[in-house]
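Removed from the display is one protein chain of the complex; every other protein chain stays in position.
In this document, chain identifiers A, B and C correspond to the written order of the chains, with residue numbering beginning at 1 in each.
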Amino acid sequence: MENAILFAPELICLLMGLVLFFCTVLNRSYRTTRGIAIASGIAMIAACLWTLSLEGEPFFPGIYAVDFFSQLIKTVLAVGFLFVVIASANPLTVDRNGWLEVPLFFIFSTLGMMMMVSATELLTLYVAMELAAYPVYIVVALHRNADIGGESAAKYMVQGMAASAISLYGMSFLFGTYGSTYFSAISIPHAAAHPIFYLGLLLTLAGFFFKLGAFPFHFWAPDTYETAPHPVITFIATVSKIAAIGILCRLLSLAMPGGWESGHAQTALMWASVIAMSLGNLSALAQKDLKRLLGYSTVAHAGYVLLALQTFAEWGLTAALFYAIGYFAMSFACFLVICEIGRSEDRITIDSVSGLYKRAPFLSFTLLIGLFGLIGLPPTVGFVGKWFLFSAALQRGQFYLVLIAAINAAVALYYYLLIIRQLYWVEPATQNTIKPTPLIAVTAMATIILVIAMGTLPGPFWDMAARAARALIS
Amino acid sequence: MPLLSSILLTPVITLIILLLMPQKAVRGIRLICAFSGLLTCVLSLQLWMGYDPTSGGIQFEEIIPWVSAIGISYHLGVDGFGVILVMLNSIVYFTGVLTMWDLEDRVKEYFAFMVLLVIGVFGVFMSLDLFFFFFFYEIAVVPMYPLILIWGSGNRAYAGMKLMLFLLAGSALLFPGLLAIYHHAGLNTFDIIALSAHTFDPQFQIFVYPFIYIGFGVLAGLFPFHGWSPTGHVAAPSAVSMLHAGVLMKLGAFGILTVGIRLLPEGAAYWAPTFVVLAVIGIIYGAYVAMRQTDFKFVIGFSSVSHMGIVLLGLNLAVLGSVAATDALNGAVFQMFAHGIMTALFFSTAGYIYDKSHSKTIADFGGLGAQMPRAVSIFIVAGLCGAGLPGLASFWAELLVFLAALKTYPIAGVIVILGLVLTAVYILRVFNQAFFGAPNPKWENLKAQDMSGLHLIPRAILIAVLVIFGFVPRLMLDLINSTTVAFLGNF
Amino acid sequence: MDTLSLILLTTISPLACFIIAIIFLVQQPRAAQGLVLFGSAISLLSAIGLLVQGPVEPLRFLWFQSGAIQLQFGFILDGASLMFGVVVAFITACIMLYSVGYMAHDPGKTRYFALLSFFAWSMLSFVYAVDLLQSFIFWELVGLSSFFLIGFWFEKPEAAGAARKAFLMTRVGDVGLFIGILLILQLVSNFDIPSLLDPQTGLSTQVSPGILNAITLLIFIGIMGKSAQFPLHTWLPDAMEGPTPVSALLHSATMVAAGVFLMIRLHPLFMAAQDTALIVLSIATFTAILASTIAMVDTDIKKVLAYSSISQLGFMLMALAAGSLFAGVFHLITHAVFKALLFLCSGIYIHAYHTNSMAEIGRSGGRRLKATTLGLIIGGAALSGVPPLAGFWSKEEIFAQLGHNGFNIYMAGAFLAAFLTAYYTFRMIFLITKPDQAPASDHSHPEPLNMKAPVLILTLGAIVLGFFGSNIAQGLGLIPQHHSVILMISAVGVVILGILIAYFDYGRDNAPRTGFISKIAPLDTLFTNKWYIDDIYRVTIVAITHALSRILHWIENHVLDGNYDRFGLGILRTGAKSTRVQGGWMQLYLGWAIILLAVVALYLGLQ
Partner (left out) sequence: MTLEAYLLVGAALFSLGLIGALSHRNLIALLIGIELMMNAASLNLMAFNRFVVTDPTTGQIFVLIIIGLAAAEVAIFLSIILRIYRAYHDIDAEKLTKLSG
């Protein structure tokens, strides 16, 4: 029973997944299905909160850990799932035949991610990773236009498969070096200095870099962001990012005591971070498609997160976790608006949001807050998060690295401001007002509150992230 | 309720109320803002009265741990400089609201952004924690973009973008600089007071100081990074220009003072000669460039570059540890205040003329003095203050800085004093081309639209402040001087 | 009444009038006019009251403190300031009275009277200032108010231009003065005039002669600007664009006299700085001659008077530089009276005939204005130094001082200037009173009483003031020079010579009505073109300033701003290029990733 309690979020996820499966089988209406998905989201959040401060290893000792870290991430994942399901009301961009499957695949992917962050063994990790990935491959392809959907799904999936193959290849080396698939056996400080360990670790990271959209596995991001159905890309851009950052934290914590000193992985990660943020920001400057632009922006943000992770320090992990939560909120604010205004449009260009303040004042305010967050302006979480991330790097004395990152943030300002200009200054092309449903308005409100609360009262959130990071290291 | 938090929370609450008000309640929005401006003025006056200059130092401290794990705390407190600048911001806020009383377009949003800007400025002047200092600093910068973009004029998209890019590029230098200070001290606190007790390694100070100086300096119109400021001023609506040139640019100088000089005195001293040269160039350069501008606001914009050069000059002279350090710092802080009020007056009046005529081209007017005597007179007062005329506040500031310059670097001193003539040249050029001479019949319709009633109130307040401190500088100098002595005593 | 309230009444009442008039009485010009006249009367009476009370110790209050610097605010009440204060208040009152008639129909009457009041306030405060910085402040305010008064008819571009020129040129001088007093502050941290001048502990005992010379020279630059000495004199003739009463006020007793008065105030310092004194003497002498030569050929009555002012200010500075405080003060006071008189007379002519040309005034029947013409002749004679009028005595003092100290070259210069003065003054008188053709029409212009009365009062002053020399000397605590008879006779001789030549050129029947100088063509051209000084400025300083501002403006737009923009665009272009990596072909994406991974693997392998 105790095991079941520890396992409660995943169990609820699994059970509700089955319920949703039967909904599809019985061909219920989309309203009902979505209603059930929302209910299951709420149940998951409740379960996560219930187990938030529990610790243990349910069912299989050594391969599955429930600790504060995993439960914190799971809570955010559950919230993310709920929000995405709410946002995917009336998802016209999805093939009409596939509507019912959307919540189903989301919930299974979420289940995969939940298991991923709890996994403490390579095989479990691998299985969870694939479980998280496959449903998303499918929903990307569910775009109502077969050509666009097919191309973006193929690109996404080829990258994903290659990345997971590379990951697997790396895992084999980890396994070979330590003779065990348990993390507890792998994270041995003195052996950690062996270069083959770092090679294995880096190759393993490839799969998660892919998820995070970090350089050099980011190439799918712009293309898929641009064309995937809006709710789907919302899911990828928010929920799966948290899981990716979470698992990166977990994996890098394996190399924690020696990672910085030996410098092998650190150098590689540092360059990945620098190139990711520079390339992401520079490429975003030239974009006209809003979603594509956000795709590049996500690459840049992955760079910022790596900046903290490459420090191999508790501070860095804490900052990355804090930023993961914040990033979820900021980017959700943006994508929620995209879902709303782009119900019937396949592509959202920058011009689509022209004069949105006249057509939908509240939504444009939401987008504004989200963009402010992504720029890194106070009082949003973007500012505080960057402060923590950069602080982590400076703790290691990487002054110029932080300088580069900060300059990148200034360059990024340009394209974000262009969007804001469209939002608030340019006259709208149509006068159609968009009135969000109360549920969506409440969700938007909650997101704004989260973004601003984390930006102005970061204390409790930082403490939680720090607790999670400590749970990882110990 | 602690006084500083009350001052800070007044605009915060105003902002929340504004966001909850309906779009249409234009009158109510204006009244609320005016009331909040007045309230901050009253509270600031209380602060001014309550500050005890005899004991000097930081007073009205409030500390609430914010993120205690890494040493961020909500630490407010003001020294004499802070008191004065808080007062400045209150005055400019209040008069700025009154200046924009006639605004009809998207009133709610306008005032919301403006109040956000005010919050940021108050926060910077009060914060004694590096995190919050920077936090509020950025808050103050953010609203500039929408304000310029939506309510501005002319080439506003370009100007707003340029302004933001310059300022955030400045922040990009500050980010590593501020964090390096924190980590290098190793005290696990962002508290400026605690950090100032720590002596940083001189090599480190020399390395980091330019980042801090240039990073904040961009906002203070530091030559050659001033390009954003005239363009931004020109495009912004008048009350935004008022806040921008009047208060926002002071944030930069205040940042150099509070973070740069207070924490890194040796670095500051090492770099001071270089930056003195830049400041002197800025003063002269701004004046010369202002001479050729064809647009009112560009003239004022470049004059701001020139006048802020005086502030920067004073700050740099203060750290050289010479006998004139006190005068230099007194002068620099006095100039922050005086220039703030002066440019507020400038922009408020230039904005008025623009609103009525929709022309900013100097040569377009000619003899406006006969058509809008009141507006023109007020502009002239501001111009004369800019020219450093005695009897108006900035005279004292310039006097003190020039004195220090003459003592420390006689050649620089003579050059900047000669700059006074250049200032007079460009100011009088504006007067002669726009206000004097044969009246242009094109503007006969403006006769009926001269400033009156409500429009005169904010300008009258600003003029009164200028004149009062012009003739009774003691009111402020006593406050500044005691703080300066304490400040320099820490070196 | 005690001294403090008297001094406050003297200085503050014009200020109060200014504030009330400018704020409340814009729509009621008559009330403003009355108020201002009333204020000026109070000011005059209290100034006289102060003079009657006699010199007292200075009054001082702490103004502010910054570091080691302590500044006082207060009033110095010695002979010089008391007497000059009365003169200023008196002339101001006369001119205000006169203006009631002169400006009767001007729409900007309130502004005019308010500005006059403001001017009176700044000038009086300057005269009584105890602290050098306080002096400087009011010195600047005097400059400011003269800017507004000269540019009073700002709709006329010439007036606006003249005002600007006056402000800028005096400003150039002020910069010198400012640096000078900042140097003093730096050296002694004190601005209190009496203690600066103290023979035992004052400035001259504390600093080396070289520095003292530098300081006094810098101060003299300020005086040069204000008192229109070569080379900063060209603003003064232009300033005649202002209303004539303003010219009378500014260029007789007040604004331009401020420079001389500053030198009077700091006379001991200048005496201690030998080199500066010599420089001042040379410049003053040269200016006196230069201005007189231009006055010889000018045809505009106000311009002639303006150049005459420059030249007489030169005389005063000569006296002071030669070492006689008394001569300087005496000439300052007499000049104030007769020059005000002359300006007021010219004002009546201009008011009546709407022309500035002397010949035109004569032709229109200028001499029919009896009281005015009387004033013109008496004032002119006093200016020329015809005994026993006021100017004679004060000039006599100057010659005596120059002779006493053996400045023979300068005395020769002074004689030349005196000769020229007599010549151009009587040229003016003859041009007006003996026109070349009889007046065309016969209708006579009334001379309004409120314009006539000040003229008559000042005429009286010009006649009698010369006899009060010993009282003035007493007031200053000095003994006047003994007049040498030879000097006196030769001076009178020079004056008579000048008058005779003027008579020969302009006064007699069938006079040629061209000056003798026209026979020497190069000099004539030089004088008519005002020695080309304005033109030299135009091609040098003005041109350089314009060129510099053009260059820097270009730099701002093309080098700084242009490069920032180019830099920004460069980044944007790099951004556009960087998207080529994202070629669209999925295997390309995969290839990139693999290559980079291989690099990492190689790097790790090499480690």
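The working rule: contacts are C-beta pairs under 8 Å (C-beta built on N, C-alpha and C of every residue); 3 or more make two chains touch, one makes a residue touch a chain.
Nothing here was measured: the structure is a model prediction, and the numbers come from that model.
**Student:** Among the chains present, which touch the one that was left out?
**Tutor:** A, C
**Student:** Which of A:21, A:137 or A:271 touches the chain that is not shown?
**Tutor:** A:137
**Student:** Looking at the full complex, which residue from A:7, A:30 or A:173 touches the chain that isn't shown here?
**Tutor:** Here the residue in touch with the unshown chain is A:173.
**Student:** Considering the complete complex, identify which of C:16, C:31, C:478 or C:594 is in touch with the unshown chain.
**Tutor:** C:594
**Student:** Kindly state which of the options A:93, A:187 or A:227 is in contact with the chain not pictured.
**Tutor:** A:227
**Student:** Which of A:84, A:162, A:252 or A:423 sits in contact with the chain that's absent?
**Tutor:** A:162
**Student:** Touching the hidden chain in the full complex, which residues of chain A are there? Just list them.
**Tutor:** 122-123, 126-127, 130, 134, 137-138, 141, 145-155, 157-158, 161-162, 164-166, 168-169, 171-173, 175-176, 179-181, 222-223, 226-227, 286
**Student:** Using the document's contact rule, name the residues of chain C that touch the chain not shown here.
**Tutor:** These residues of chain C touch the chain that is not shown: 579-580, 582-587, 590-591, 594.
Going forward, only the chains that are shown with their structure count from here on.
**Student:** From the mean C-alpha coordinate of chain B to that of chain C, what's the distance rounded to whole Å?
**Tutor:** 36
**Student:** How far is the middle of chain A from the middle of chain B, if each middle is the mean of its Cα atoms, in Å?
**Tutor:** 42
**Student:** Which chain B residues touch at least two other chains?
**Tutor:** 165
**Student:** Residues of chain C that touch two or more other chains: which are they?
**Tutor:** Answer for chain C, listing residues that touch two or more other chains: 568.
**Student:** Which part of chain B faces chain C closely enough to touch in the complex?
**Tutor:** Contact set of chain B toward chain C: 162, 165-166, 224, 227, 285, 288-289, 291-293, 323-327, 330-331, 367, 369-370, 384, 389-391, 395-396, 399-400, 402-403, 406-407, 413-414, 417-418, 420-422, 424-425, 428-429, 431-432, 435-439, 473-474, 477-478, 480-481, 484-485.
**Student:** Across the complex, what residues on chain B touch chain A?
**Tutor:** On the chain B side, the touching residues are 65-70, 72, 131, 134-136, 138-139, 141-142, 145-146, 149-150, 157, 160-161, 164-165, 168-169, 171-176, 179-180, 182-183.
**Student:** Using the touch rule from the top, collect the residues of chain A that touch chain C in their complex.
**Tutor:** Spelled out, the residues of chain A in touch with chain C are 154-155, 158-159, 162-163, 166, 195, 198-199, 202-203, 206, 215-217, 219-220, 222-223, 264, 267-268, 279, 281-287, 411, 414.
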